[in-house]
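Every protein chain but one is kept in place in this view of the complex.
In order of appearance the chains are A, B and C, and numbering begins at 1 in each one.
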Amino acid sequence: MDLVIKGGKVITASDTYKADIGVRDGKIVMIADKIEEPAKRVVDATGKYVFPGMIDSHVHFELPFQGAVSGDDFATGTRAAACGGVTTVIDFAIQAKGEDILETVKKRMASADPKTYIDYSLHVAPTDVNKDVLAAIPELIKMGLPSFKLFMTYRKEGLISEDGDLFMVLREARKYNAIVGVHAENAYVLERLIEQFAGEGKTQCIYHALSRPNFVEAECISRGIKWAEEAGSRFYVFHVSTKEGAWEIAAARAKGLPVFGETCPSYLFFTEEKYKGENGPLYVLTPPLRTALDQEVLWRSIQMGTLQVVSTDHCPFQKAEKMRGKDDFRNTPNGLPCVETTLMLLHNDGVLKGRFDLQHLVAVLSYNPSVIFGMYPRKGTIAIGSDADLVVFDPEKEFTMSAAALHMNVDYSPFEGKRIKGMPVVTISRGDVIYENGEFKAEPGRGKFVKRYLPEALTTSPEPAVV
Amino acid sequence: MDLVIKGGKVITASDTYKADIGVRDGKIVMIADKIEEPAKRVVDATGKYVFPGMIDSHVHFELPFQGAVSGDDFATGTRAAACGGVTTVIDFAIQAKGEDILETVKKRMASADPKTYIDYSLHVAPTDVNKDVLAAIPELIKMGLPSFKLFMTYRKEGLISEDGDLFMVLREARKYNAIVGVHAENAYVLERLIEQFAGEGKTQCIYHALSRPNFVEAECISRGIKWAEEAGSRFYVFHVSTKEGAWEIAAARAKGLPVFGETCPSYLFFTEEKYKGENGPLYVLTPPLRTALDQEVLWRSIQMGTLQVVSTDHCPFQKAEKMRGKDDFRNTPNGLPCVETTLMLLHNDGVLKGRFDLQHLVAVLSYNPSVIFGMYPRKGTIAIGSDADLVVFDPEKEFTMSAAALHMNVDYSPFEGKRIKGMPVVTISRGDVIYENGEFKAEPGRGKFVKRYLPEALTTSPEPAVV
Amino acid sequence: MDLVIKGGKVITASDTYKADIGVRDGKIVMIADKIEEPAKRVVDATGKYVFPGMIDSHVHFELPFQGAVSGDDFATGTRAAACGGVTTVIDFAIQAKGEDILETVKKRMASADPKTYIDYSLHVAPTDVNKDVLAAIPELIKMGLPSFKLFMTYRKEGLISEDGDLFMVLREARKYNAIVGVHAENAYVLERLIEQFAGEGKTQCIYHALSRPNFVEAECISRGIKWAEEAGSRFYVFHVSTKEGAWEIAAARAKGLPVFGETCPSYLFFTEEKYKGENGPLYVLTPPLRTALDQEVLWRSIQMGTLQVVSTDHCPFQKAEKMRGKDDFRNTPNGLPCVETTLMLLHNDGVLKGRFDLQHLVAVLSYNPSVIFGMYPRKGTIAIGSDADLVVFDPEKEFTMSAAALHMNVDYSPFEGKRIKGMPVVTISRGDVIYENGEFKAEPGRGKFVKRYLPEALTTSPEPAVV
Partner (left out) sequence: MDLVIKGGKVITASDTYKADIGVRDGKIVMIADKIEEPAKRVVDATGKYVFPGMIDSHVHFELPFQGAVSGDDFATGTRAAACGGVTTVIDFAIQAKGEDILETVKKRMASADPKTYIDYSLHVAPTDVNKDVLAAIPELIKMGLPSFKLFMTYRKEGLISEDGDLFMVLREARKYNAIVGVHAENAYVLERLIEQFAGEGKTQCIYHALSRPNFVEAECISRGIKWAEEAGSRFYVFHVSTKEGAWEIAAARAKGLPVFGETCPSYLFFTEEKYKGENGPLYVLTPPLRTALDQEVLWRSIQMGTLQVVSTDHCPFQKAEKMRGKDDFRNTPNGLPCVETTLMLLHNDGVLKGRFDLQHLVAVLSYNPSVIFGMYPRKGTIAIGSDADLVVFDPEKEFTMSAAALHMNVDYSPFEGKRIKGMPVVTISRGDVIYENGEFKAEPGRGKFVKRYLPEALTTSPEPAVV
């Protein structure tokens, strides 16, 4: 064996058991109560959990946005991710207006390839849905990119897809079993509300939330689902933030539609109360933070399986950049740093608070994004033949969140001072121990692009037997 | 190793991969790309699937009912089950009126223990919900029996529980995390319809279906769910037969209620057209067979996760007993033989016809009943430390259904002549090869009572990523 | 003219206008801005409203129940009714077990005929739904009795109809365009709850409410609607008391089902808080009083048209009889006196508080019960050719409720001390002024049985244009 992880409690999406794990050539080759075979390298996981590495299916590295650039590039971002137990990320290839979309993808891969420490992929994000874009879809899928993201908002930023654009992409996607995700906020209504508030001098942070009320998101999710239903396509809602949004997804799923959704730690851990404090701008993102009731419904939606994925929407900006919006929220670039902290946060507030169990944690962070976005069975599970992307997680180790103690390239942490229990101590990517007890041990560029593939029927897993 | 299964494709509820499986002391101890270690016994599974043994959570052995006794006793029944890939069954302990319910259970276990070839458990079925029964619930749970069945029908047979009875059982069950299942058909309405038809001389087989129309089941499911919702209890619907019934369950689940349901092969493979033929009585069971549309919705409900379990409701009667109802369906004892054939039927019509994949097959036949009824992680999966209850399944082997070629103690097969592809070739129970290529090799009484336990939160598995 | 009502504001279900009304031979023959023609009798209605007389479609006169007899007989009851603006009542003919139901009706009419001061009819209430009862339905309808009431509760009292009984009545009713109403409370569940509470010594008044929780009514309404839907029959829910019950009706109506409902003043004016006071027993009725939220939903359900009728469920018992239940609510006969006060209460709390307008008041108290129960166009409107059943209502006259100042034969008023504005000052029945400014001027027996008739399609009225 190249590597044996000994004595840990193995957690997959469906099972929990104590076992040793043997790795050869970057793949898992043995799981046994005791592996006697000699190994080049042994990691002792006694008293610890062994998870499949987290798949963060929603990150924004080196993204120029609203007058700033997100703080992590593919190097710092994937390094911090690995420190937090992430072994695969999916970023975005966002088309510039008029740009050949195959070019968009190639440029983005060229940025990522020399820098990433862990494996990665991209969601393709057209912003100009013309005939060429529609014609490129089969080619993109052949390249291993069967997931698309459309913005149903950001009209002024030039990112918006109108309903007709979305519908055409869904119809093409349907032909090739691809999945289409959206940023769902009604641009036309929120712009009017911002305009009205601004006209009344209401530009303090709380108006960021008030100008994008829950119904602005819920209507948009409802609409997107309608188009997907008509097109017969898989549909994915990024960063669901509202209870009403979650309910739209629940209703669609009860009808048997292949509609999926994620939420992100910002919505699970913070409420719009943050916008009333001095540091409000540090918490500005879109969709905005909501109320405690929305938060509770989001947690329950994860528990019930209405939302299948928790991703991070990692998009950090420096404190000074964020605070530009102190007097006018419109001057703050949107986004928060989360890629490194989500696994430990979900363990602490999800598992330890009894909201779901360890298998469910693995489902939402690893297995489900792998299946939904087409990396399964290579990623997302602990099984013979799968990539040895593993995290040894110490459930007893305590940690106090702070920007200083974390590895993301951002000078503040929205969780500063939060005390949690349980954190990753070893991260293994394709059999390589790349992070161990605080030390990072890999070279940039070792991460590889993951060609993804979605079959006609998604590989399914059992229905949850949730109380 | 005591036993190694070599070269098979291992299927669990969440994963599919090629691996050898090593067994020691009746438990799975190793899963690896190649097990080199010597083994007392090797089963070659090259080119075959290795499933966790099927858990048939709904069988009726040696049941006196409607003037006959179901044809299989615990011996013939569990032997046939094993030949069909079943490694655990759950039968029922049905209280006689006035009987101490603990006594009911003990008597039933005394019947089963010396005869069973495979492991078994019992659902407790009170028919006289008085204070003593309610008081016995914690004791029953301590004995490992955390599941109850109530009949919302069979009034004349003295089995019925009225709504108040059901509600009281649900409230007690809630306290101990038990699950309560029901036979859902409105007795009062169906009796009136039978009476009316009989008064008009309409007693041919088709009137069995017409006197129990879809709404008689759907109303009853709706009502049961209401009581369960109020009591806060887990709820399970046995043998869902109608589209409307499935929709009631879907709606409850969309609200986040812990409501579960099963259907059975009779409803998936036959329609009420059978009642119009000469052999109609052979297909009489309750609820009755339905239309092709109901059938399609039931298949889709399995696919969507609305119905989590397929059990057999095995309850065979001899041809002569069934045909007593040739002129009057009321003279036919209800029930069909299915325990041996369900795994292969579901593989043939479920997997091969593209309705769901192999993992989903394992979920509905093994993993889900195990989790829902409290046998997990001992049963229902292939993982280190779990019982080595395994089935080697040859996906290429073809078979023509016939009573003669099957092992159930019944002189006809409702599937007579049906050609299927894929069947179990080896069945292993706690590491013992008890059935191999047509030969059965075990002693009665080797099967053990399985103490079951339901935790406060059911062990959950990932949400299916169904198309 | 025999009678002219001059100068009033005429209110019908659809119109409001100032006009004189001319009456000849008990019928309305002229409506005009000014009637010049000489009249034998003139009633000055200047500054007042002229309503069609209220039709109270739910009263219980001289009813032996739970060890007492309701205080008003057909004489005192209809006299008090007339004083309160009621010109027609519908009481019940409740079958004694085993009794020929045509006999039941005849006996009830024989009691009523010599005593009533105003016109009346009866709902037929079978309690023993055998073949004879089903066979009698066309005869009953021919007699002018196209409405039935079944008790889905009162099992111990021997009144209950099981689901099969209800379903058979609905199917027969369907054939003759009859309407079937129910008292909807699940007997089996409430009995268990009462038994449990009683076993714990919990027999104070508040346990009357707690043993019949909202879901006991809502489940029963839901179930009744299902049977009616299957039977294709018109369905009516008496005394809806819960928000959940109202929602069930709203959902049925949104599907286009001919489902109708009423509520009663007790539920609109009192909450279960009453049961916590010393005089709790005075407020015991079934279904019991509910919470303030239920109350608000009931008001809104009237406003929205979900509930089309307000009736009184008048069933008075003397204070001493009611107070028998001081220590054990089971000793209190159920019912409250309301027949005289409902018109003024609904005007005061409905119209004056802005919940609905005058036309809506006429709709729920006169027009709708007339149409739904088959008295239209003879009753329920002010139109040429209709019976001159009219009420002159003084919107400025104030009144303080008290048993002493009212005419019902009961020694307390649940509304004692309540100050209201607006009350009837003149009541006219078929052109006869029978009540005028506190004086009652008619002979018993002048009231007539109203033969009712329901057409295949109910005479419809416009959809409300409600805000």
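To be clear about the criterion, a contact is a pair of C-beta atoms (placed from the backbone, for glycine too) under 8 Å apart; a residue touches a chain by one contact, two chains touch by 3 or more.
Since the model is a prediction, treat every value here as computed from it, not as a measurement.
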Which displayed chains the unshown chain touches = A, C
Full-complex contact with the absent chain, from A:Met168, A:Ile249, A:Leu282 or A:Met323 = A:Met168
Remark   = Given C:Ala110, C:Ala254 or C:Ala404, the residue that touches the chain left out of view is C:Ala254
Ask   = Looking at the whole complex, which of A:Asp33, A:Glu191 or A:Glu416 touches the chain that is not displayed?
value = A:Glu191
Request  = Kindly note down the residues of subunit A that lie in touch with the hidden chain.
outcome  = 162-165, 167-168, 186, 188-193, 196, 213, 215, 218-219, 222-223, 226-227, 230
Note = Logged for subunit C, residues touching the omitted partner chain are 10, 12-19, 22, 29-34, 177, 234, 250-251, 253-254, 256, 258, 260, 300, 303-305, 308, 354, 356-357, 359-360, 362-364, 367-368, 371-372, 377, 381, 383-386, 456-467
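Quick note on the criterion: only the chains that are shown with their structure count from here on.
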Ask   = Which word fits how the chains touch one another: line, ring, star, complete or other?
value = line
Ask   = Just how far, in Å, is the C-alpha centre of subunit B from the one of subunit A?
value = 39
Request  = For subunit B and subunit C, let me know how many angstrom lie between their CA-based centres, rounded off.
outcome  = 52
Note = Whole-angstrom distance, CA centroid of subunit A to CA centroid of subunit C, is 60
Request  = Mind pulling the residue numbers of subunit B that touch at least two other chains?
outcome  = none
